[in-house]
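The complex is shown incomplete by one protein chain, all other protein chains being positioned as in the whole.
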Amino acid sequence: MNLTYSEEQKMLKESVERFIADAYVGRDGAPAFDAAMWKQFADLGWLSLLAPEGAGGLGAGAVESGIVMEAFGRGLVGEPFMTSVVLCGDLIASLGTPAQQEHLLGKLGAGELKFGFAHEESRRFAPLPVACKATRAGAGWRLDGAKPFALDAAEADVILVVARLAGDAASRQGLGVFLVPRDARGLKVETFPRLGGGSGARLKLEGVELGADARLGDDAADALDRAEDKATAALCCEALGVMQAVLEKTVEYAKTRVQFERPLAANQVVRHRLADMAIACEEARSLSLRACLLADADAPARMRAVSGAKTKIARHARFVAEQAVQLHGGMGVTEELDIGRYLKRIVAFEALFGDSGFHLARRAAAETLVA
Amino acid sequence: MNLTYSEEQKMLKESVERFIADAYVGRDGAPAFDAAMWKQFADLGWLSLLAPEGAGGLGAGAVESGIVMEAFGRGLVGEPFMTSVVLCGDLIASLGTPAQQEHLLGKLGAGELKFGFAHEESRRFAPLPVACKATRAGAGWRLDGAKPFALDAAEADVILVVARLAGDAASRQGLGVFLVPRDARGLKVETFPRLGGGSGARLKLEGVELGADARLGDDAADALDRAEDKATAALCCEALGVMQAVLEKTVEYAKTRVQFERPLAANQVVRHRLADMAIACEEARSLSLRACLLADADAPARMRAVSGAKTKIARHARFVAEQAVQLHGGMGVTEELDIGRYLKRIVAFEALFGDSGFHLARRAAAETLVA
Amino acid sequence: MDFQFTESERAFQKEVRDFLDANLKPELRRAHSLTPSVFDDPATTRPWQKILNAKGWVAPAWPSEYGGCGFSPAERWIFATEFARAGAPNLSPMGLQMVGPVIMKFGTPEQKAYYLPRILSGDDYWCQGYSEPGSGSDLASLKTRARREGDHYIVNGSKIWTTHAHHANMMFALLRTSDEGRKQDGISFVLIDMKSPGISIRPILTIGGDHEVNQVFFDDVRVPVSNRIGEEGKGWTYGKYLLEFERGGGVASARMRAMLRECEEIARRTGTLTEDLARRIADVDIDIDSMETTELRVMSALSSGQNPGAVSSLIKLRMSEIHQAVTRVGVDALGLDALVVEPRRPFYALNEPTLLTEDELVVTPEYLNGRAFTIFGGTSEVQRDIIAKAMLGL
Partner (left out) sequence: MDFQFTESERAFQKEVRDFLDANLKPELRRAHSLTPSVFDDPATTRPWQKILNAKGWVAPAWPSEYGGCGFSPAERWIFATEFARAGAPNLSPMGLQMVGPVIMKFGTPEQKAYYLPRILSGDDYWCQGYSEPGSGSDLASLKTRARREGDHYIVNGSKIWTTHAHHANMMFALLRTSDEGRKQDGISFVLIDMKSPGISIRPILTIGGDHEVNQVFFDDVRVPVSNRIGEEGKGWTYGKYLLEFERGGGVASARMRAMLRECEEIARRTGTLTEDLARRIADVDIDIDSMETTELRVMSALSSGQNPGAVSSLIKLRMSEIHQAVTRVGVDALGLDALVVEPRRPFYALNEPTLLTEDELVVTPEYLNGRAFTIFGGTSEVQRDIIAKAMLGL
């Protein structure tokens, strides 16, 4: 039992933090995709960090992806590391054939292939229902349906689309994951900037024809759960980075901003608020770490850790980000400071892969399984 | 539209508050029944305050009973005014024959008859299920069942027992209210002191035989809802009295208790906490008043007002009482000060007639009815 | 005590409703509902103000002698409630609720005669020059200086958070005319023509992406001394009077209720109305019940000639929190679609289809802009300081 970072983890942490501090922190404007940055991520090895060693990757795990994501949160990175590398990378690694893995993860690692992701079909995140249909078309496949909220599809070369091979819309069985090229015939992509950074898209699939090798593995529900749990754990780490950044900025502001001839921090109420924000950050650190440490565990333990982290960090992060805005006063509610951009990132964090209520219910259900 | 008290209401308020201040405030020990006090209540006309004028009462309503209950909360009155007068009195007035009303309410008003109340059969308050059975026995009735939480049965002369005439335990139809003498054969009463004041009892009814006139009116579900809503509105007012009392005590303490060479109130955090407590009291005042003003309205409006008040005041009152304890420090968590007795009264308030969660769900359901 | 309206109050209510039915055009209602910022644009409020002015209903809170409505407290409550329920645009408060009352109380007869009718008619559009970059909650530390030169002040400095400075032709400002004595004593209350040479305006985008506030710079701006209200150095008193007036802030519960119902409607339509969200909606709705009852208690006290006490800070504080709770319900009702960003403005002028429906478009910007509610007009922290002092004597 040892929850301190290994030497390798410390080195990764230092190098990512240094890069982000130089290249990202203090940038203006909404976080969006930058191709040159993505190339640098590839050169730094971050895009192959998580891929199995057999597929040319470094075989690192959720703790390492958490280290990267925490720094990315601090830097408000707009590039789709979570979608492409953490989420889609994991699906490819767990569902793909060795050949698919080598090809797709190799290209991903080299920065030559970016993935978008399209799963849920409800307004509020839920893994089911999935009505989007996959039917046999010759040797290949044909996809029909709609995905109202595809992640980072705008910049993707290939979108991983969850579609139904069998069963009714509410069934966990019969789900497949398909590789859909961004420019496939019959695929309509309406993109939008996503609050807090990255992009989203509404997909319409009307008779999208795919080759026989477009399908990743077999029954995908468990793999999707696992991959989405890993993505959620990674997002928790990103949220931690955001929280820590706005806490530091707000502490600094409270020390220097003078009102009524004394710094804001002279107000006990402000100091206690900041103390509560610091406590929220510490708890987010423990819970996100726990989620990463159990991200590869089996269902009930993994669900408990990940859903526990998500539900609580969502609330903690909102508290920290909203109070950071509050304590910055007028400037906090403008686009002049990055405080607002951090808040938007947190609003997005809350909604992605299930909000606080969704995960509390999931955690409570996972609890009952064990009792 | 006028939410200021009438002259009569002001007079009632002043006379109750004066009596309570003289006779109750600052008393030691747990609030319990005192026969001499009850006699005084009768002499002051409070026990006939709510009875219809036709039954020898003053025909006052929920606003007046709220005025009394607020003062009773402040004084931690232990006598069963809510159970006997507000709740059972209302059931008798709405279900009883003119003869029953005149007899029972007359005796109640004179202080010669006190009522206990036994309805719910679950651990957590819920109007259903009711399994306790009433069957015909000759010209009269026979009751069998158990009531785990009868209110103020220890001191009662007669207990109003809700029993089922027809239907299964979960049915709203087929409920009757029966007058069961405290000393009836087959009735086993195990009493206990109730947290915060008054008493409770576990009832067992095994072949309790009653006369033909022991039943109050017909199908009782609606009348029970109404009476319990009125009791709840009254309890909300009582909670307001408690909140206001502990707020004042805590403000006084914060002004006078010196720590680190200055009064507690020199701490901004303490001042803001007290401000939040004052806000909670103001909101409790508005919501309890609203509940009283709508206590005679029909179902959805009445339910919205009463359940809205109960769910929110329960939370506000707990906040205020717990923070009063907190700000009193060590002394707050002893039986040396009355602060702890007020907290216990609030814990009881929260649980009686449905806790905050119960009433939030009821309020949400009432909302949907209207939409 | 009576929770029913009287016959005459009901008649008045019907008159207001009939008027709104007949005069509140759908495009005005639409423009209002598609505005996620705190204030409606002049493009929306100007035509509405003309209609109201024709009826004599622009200024419910003003005394009749200055063109106000002469409403009773109950009528004012009904009036504001019906307007909010109907989704009417909110007239800009800067003239009607801020500088207007100050001019009425402290202005010269000439100032009253000139400005008040122009406020009623909307001919003047006002903005407020109070806050400065260095002085937020600590307003008295303001530094923008008005140096006397003959019968003019020469103004230099900068004001910030100036709502609709880019629309306004007039500003009322607190300016430093002296450094002697207490810092409050060197402040004067001055009216400035926004077309004066030397004024420049820098837009500040809000967190929700709206252009509503600005920074205003003064570079040797000449303002006639006759534009001063009251005495030199007494501006702090006048400014405080205005802030109290602002905090009293009328009736807000009906507007909150209408917004909450819109959020509930979205949740119902989009399938996000889980039991959990339904309970949260009920929870906020109870807070609105509570505030509505408090408003009615204040109204009743005023009607009976009583002093309602120090509740205005309480109402400001809680209403801002309730507003934030309502807008947050909206975000959760949208689910993932809360993350769909539509950067174009104003929404009511968009004539192409958007990814979100019209009622959905405003939700996230309203939540984001709503974070300002606990900041402007006295932060929640300042309100709690005031409540502790005024209500509890601490």
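Note that the chains are named A, B and C in the order they appear, and that numbering of residues resets to 1 at the start of each chain.
Keep in mind that, in the parts below, a contact is a pair of C-beta atoms (placed from the backbone, for glycine too) under 8 Å apart; a residue touches a chain by one contact, two chains touch by 3 or more.
What you see is a predicted model, and the numbers here were worked out from it, not measured in a lab.
Q: For the chain that's been dropped from view, list the shown partners it touches.
A: Computed over the complete complex, the missing chain touches A, B.
Q: Hey, which of B:53, B:168, B:206 or B:335 is the one touching the hidden chain?
A: Considering all chains, including the one not shown, the answer is B:335.
Q: Among A:16, A:294 or A:352, which residue is in touch with the absent chain?
A: Answering carefully, the residue with contact to the hidden chain is A:294.
Q: Looking beyond the chains shown, say which of B:14, B:168, B:190 or B:218 touches the absent one.
A: Final answer for the missing-chain contact: B:190.
Q: Suppose we count only contacts with the excluded chain; which residues of chain A make the list?
A: On the side of chain A, residues 1-6, 9, 63, 251, 254-255, 265, 268, 271-272, 274-276, 278-279, 282-283, 285-287, 289-290, 293-294, 304-305, 308-309, 311-312, 360-361, 363-364, 367-368, 371 touch the unshown chain.
Q: For the chain that got dropped from the picture, name the residues of chain B it touches.
A: Those residues of chain B that touch the unshown chain are 120, 122-125, 148-149, 190, 192-196, 200, 202, 258-261, 267, 269-270, 322, 325-326, 329-330, 332-336, 340, 343-344, 347-348, 351-352, 355, 357, 361.
By our rule, only the chains that are shown with their structure count from here on.
Q: Which chain is most remote from chain A in terms of Cα centres?
A: Farthest chain from chain A, going by C-alpha centroids: B.
Q: Calculate how many whole Å lie between the centre of chain B and the centre of chain C, each centre taken as the average of the chain's C-alpha atoms.
A: Chain centroid spacing, chain B to chain C, equals 43 Å.
Q: For chain A and chain B, let me know how many angstrom lie between their CA-based centres, rounded off.
A: 51
Q: Round to the nearest whole Å and give the separation of the Cα centres of chain A and chain C.
A: 39
Q: Using the touch definition from the top, which residues of chain C touch two or more other chains?
A: 381, 384, in rising order.
Q: Specify, in ascending order, the residues of chain A that touch 2 or more different other chains.
A: Expected reply: 267, 269.
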